[in-house]
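Note that this complex is displayed minus one protein chain, with the remaining chains in position.
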Amino acid sequence: MTAVVAQAVVNGLLIGGIYALVSIGVTLIFGVVKIVNFAQGEFVMIGMYISYFLATLIRLDPVASLAVSMPALFVCGVLLQKFVLRRVLGLGDMPQIFLTFAISLLLMNLALLLFTADYRTVQTPYTFSALRLGPLYLSVPRVIAFALAMLLSAALEIFLRTTDLGKAMRAAAQNRDVAMLMGVNPDRVFSVAVGLALALAGAAGSLLMPFYPAYPTVGQQFTLFAFVAVVLGTLGNVRGALIAGLMMGMAESLGVQFVGADSGLLVVFAMLLLTLAVRPGGLYGGQTR
Amino acid sequence: MAEALVVRGLSKRFGGLRAVHDLSFSVPEGQTVALIGPNGAGKTTSFNLITGYYRPDAGSALAFGQELVGLYPYDVCARGLARTFQVARPFGRMTVLANVMTGALLRDRRVTAARERARKAIDFVGLSAKENSPARELSTIDQRRLEVARALATEPRLLLLDEAMAGLNHTEIDQAVGLVKQLSQRGLTIVIVEHVMRAIMAVAQHIVVLDHGQKIAEGSPKEVAENPEVIRAYLGSGGAR
Partner (left out) sequence: MSHAFAIDIFIRVFLFAFIGVAWNLLGGYAQQLSLGHAAYFGLGAYTSTLLLIRAGVSPWIGMVAGGVVAALASLPIGALCFRLRGPYFAIATIGTAQTLMLLFLKFRDFAWGAVGTTIPNLGNSPWMMQFAAKAAYYYIALGLLALGLAVTYWVERSWMGYYLVAVGEDQAAAEAVGVNVPRIKRDIYLISAFLTGLAGTFYTQYIYFIDPNTAFSFNISVEAALVSIVGGIGTLWGPVLGSVLLEPASALAQSWLGGGAHAGVQLALYAVILIVVILWRPTGLLGALTAAYDRIVRAAPAGGPASDGTGILGTGPTVRKGLPLDG
């Protein structure tokens, strides 16, 4: 029995790395630009399709295609911020919510029109390989995904802590007005933040391809998980998003194991309710009231 | 004389920061008291604690004998305490009149009656000419006036003004001081958080001085002005945060 639980926990942890990547992106955009990106999952989807087509056309391993998907999505992010998101900054919740929501809708349906609803999968030499760790089986593509997800998260953390631009981002996230007074260029900071967030989403997509199918609406579940993880991990807190993403992965896995195959949404909702009821400020949020 | 506001042992921590610590003071009914101190001293936090935006870790705040701690801001307002914000928060989409009416509706849900009472408050602060302007079009000063009118429309017995005079020029300060004095003459108890010394000296009968979240002095304006602790807090090593 404990072996079953342990296996579920491990599986959950591994996929949790992907959830963490997506969640970090959402929380980064929220923290710095103060916009909640409803379309984050769709950029994961784009990353998946990029890797799919590279794998199909030139036999590029999806993990290697990170070198393509990440920069491509970084540029998307910069363009998105410069030409679209910037126009709704400071306009309040409604335009921002519905703008990113509309972008999500648009991307999903464009994908549907361009690629049809067919599930696209990629076979790699290691798609079905597994490592054995005592009684546990670790699926190789999942381990790779987890390892690289953690690597990318660590790299982001280093960037935020040590580079000037990273510090500027953290400053803008904490107090935008003061940051601007101190000479932080909001445009550049915002563009890079969105670029990085989308790059992480694209990375998540590429890392998923060896073991997960791509289809137009695949992103939605990731957005949903990411949103709950961001609330759980405290809005704007990168480390919180990471931990919460891992937790969501494990919770989902345990839910599937012990409740039922469909329980993904239930898990999400349950965790959201639990967070709201017990600690609305999230893991890193204090109590003001 | 009855006490309009009795604050006892009010304390609030944010993580490691002691924003307010063991604050106690009282405000007799009908008086105007100033709460002063360097930036970061805990003045606005005290307002937020008293009016229910934060829950204190310890202490109590009695307004006209009733405990405020634990109440939500709207109940605090219903009990007769109105406040303004340091940075004005008008309802931007609404006109000046509608903004103040929102305050007036607290005591009487009838729209027509509320409109008349709102107009009186607007007239008092001198915004009648801009009654139908959308609040977001007003200048900062007018937005402050609007904020005061809106607070007055809730018919408070105690008014908390948070840095209402910041950034005003000489004439505007005189006007504002005049308004505060008129309110005081009408019997309103007033607590102001202020940095503008001229205004404080003109309206306050009593001053409470905060520094680093604690009360370091209180007394009449003259006493406080000559208090070495106060002088050190403003000019000494700790200084402005």
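As written, the chains take the letters A and B, and residue 1 is the first residue of each chain.
Here is the rule we use: a residue touches a chain if its C-beta (ideal position, glycine included) is under 8 Å from a C-beta of that chain, and two chains touch if they have at least 3 such contacts.
As the structure is a computational prediction, the values presented were derived from the model and not from experiment.
K.L.:
Missing chain touches which shown chains?
P.N.:
Per the contact definition above, the missing chain touches A, B.
K.L.:
Determine which one of B:A61, B:M101, B:M165 or B:A233 touches the chain that has been left out.
P.N.:
Touches the omitted chain: B:M101.
K.L.:
Have a look at B:A61, B:A151, B:M165 or B:L210 and name the one touching the chain we're not showing.
P.N.:
B:A151
K.L.:
Have a look at A:A6, A:A72 or A:V88 and name the one touching the chain we're not showing.
P.N.:
Selected residue, touching the omitted chain: A:V88.
K.L.:
Using the touch definition up top, pick the residue from B:R89, B:R186 or B:K222 that touches the left-out chain.
P.N.:
In the complete complex, the chain left out is touched by residue B:R89.
K.L.:
Which one, B:L23, B:I36, B:A63 or B:C77, makes contact with the chain that was left out?
P.N.:
From the options B:L23, B:I36, B:A63 or B:C77, the contact with the absent chain belongs to B:C77.
K.L.:
Counting contacts across the full complex, list the positions on subunit A that touch the omitted chain.
P.N.:
36, 38, 84, 87-88, 91-99, 101-103, 105-106, 108-110, 112-113, 116, 216, 224, 227-228, 231, 262, 265-266, 268-269, 272-273, 276-277, 280
K.L.:
So which bits of subunit B touch the chain we can't see?
P.N.:
Spelled out for subunit B, the touching residues are 51-53, 72-75, 77-78, 82-83, 85, 89-95, 97-98, 101-103, 105-106, 109-111, 114-115, 131-132, 134, 136-137, 150-151, 153-154.
By definition in this document, only the chains that are shown with their structure count from here on.
K.L.:
Using mean C-alpha positions as chain centres, tell me how far subunit A is from subunit B in Å, no decimals.
P.N.:
For subunit A versus subunit B, the centre distance works out to 44 Å.
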